[in-house]
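First comes the structure, then the notes that go with it.
Note that one protein chain is taken out, while the other chains of the complex remain in position.
So, subunit A:
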Amino acid sequence: MYTRATGPVLELNKAVPSFDESGLPPVPFSMKLMPGECAIIEVRDNSRATAFADMCSGLVPLVDGAVKFMGLDWADLRDREKNALRGRIGRMSHRSSWPDFLGTYMGIGLQQLHHTTRDMSEVVIEATQLSSWFGLPGLPVLRPDMLSETDLIRASCVRAFLGNPQILLLENLLEACPADLEEAFVGAVVAARNKEAGVIWLVRNNTVQRRYRQLATSMWRLVDDGLVAVRAG
């Protein structure tokens, strides 16, 4: 679903995450992401990157401060509303996210089929187009455990970008992946930004930050003191 947002798509307002629940440093995190912006955040530790993305998705309880998505504070919402909002987030995560009892095609389309009333054929067509874009021969119908690691990453990209999400929380799964996938990924990020999606790209080292600094509207580093802005160039 494509909607036009005016305020920040994501706002961390001195949000102090619970250390016990997330492992993130219990310090205030502050950042603002407007529609169409792309923030590249350097996070050395994969589990921290996942925890940060969880915090942005309202999955981590806060000790203080607030995290707002599309102007709505996660803490003020009921479970049903939170789930509906999370349906507008596209995520790529280091965490295992493919249930074995569903085919990969179902895993890809699950979020769209659950949260929207889009026609099944429409979802399948979009997923097939994205699959081709990310270098898959078509929409994967095999079980996830029968796909190669690279194909599973391609499928993760398809799932994240499916349905024009309002925000993309992308943990960098592309290390040691073929160059064509990285190019397709960057192309998809640009296309998503053109549709006014906010993008948070969590990378492990500053090589990506240097390579794609034209793509980023802001660059950050997640350290023990919280989020530290990094100057471009």
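Definition applied: a residue touches a chain if its C-beta (ideal position, glycine included) is under 8 Å from a C-beta of that chain, and two chains touch if they have at least 3 such contacts; residues count from 1.
By definition in this document, contacts and distances are computed from a predicted model.
With the options "Ion-translocating oxidoreductase complex subunit C", "ABC transporter permease", "Acyl-protein synthetase, LuxE" or "Deoxyribose-phosphate aldolase" in hand, the undepicted chain maps to the protein name "ABC transporter permease" (source: UniProt). In the complete complex, the residue from A:L85, A:L170, A:A184 or A:L227 that touches the missing chain is A:L85.
From the options A:L72, A:L110 or A:V230, the residue with contact to the chain not on display is A:L110. Of the options A:L59, A:V124, A:L181 or A:V223, the residue whose C-beta touches the omitted chain is A:L59.
Subunit A meets the missing chain through residues 53-54, 57, 59, 79-80, 82-87, 89, 91, 93, 95-101, 106, 110-111, 113-115, 120.
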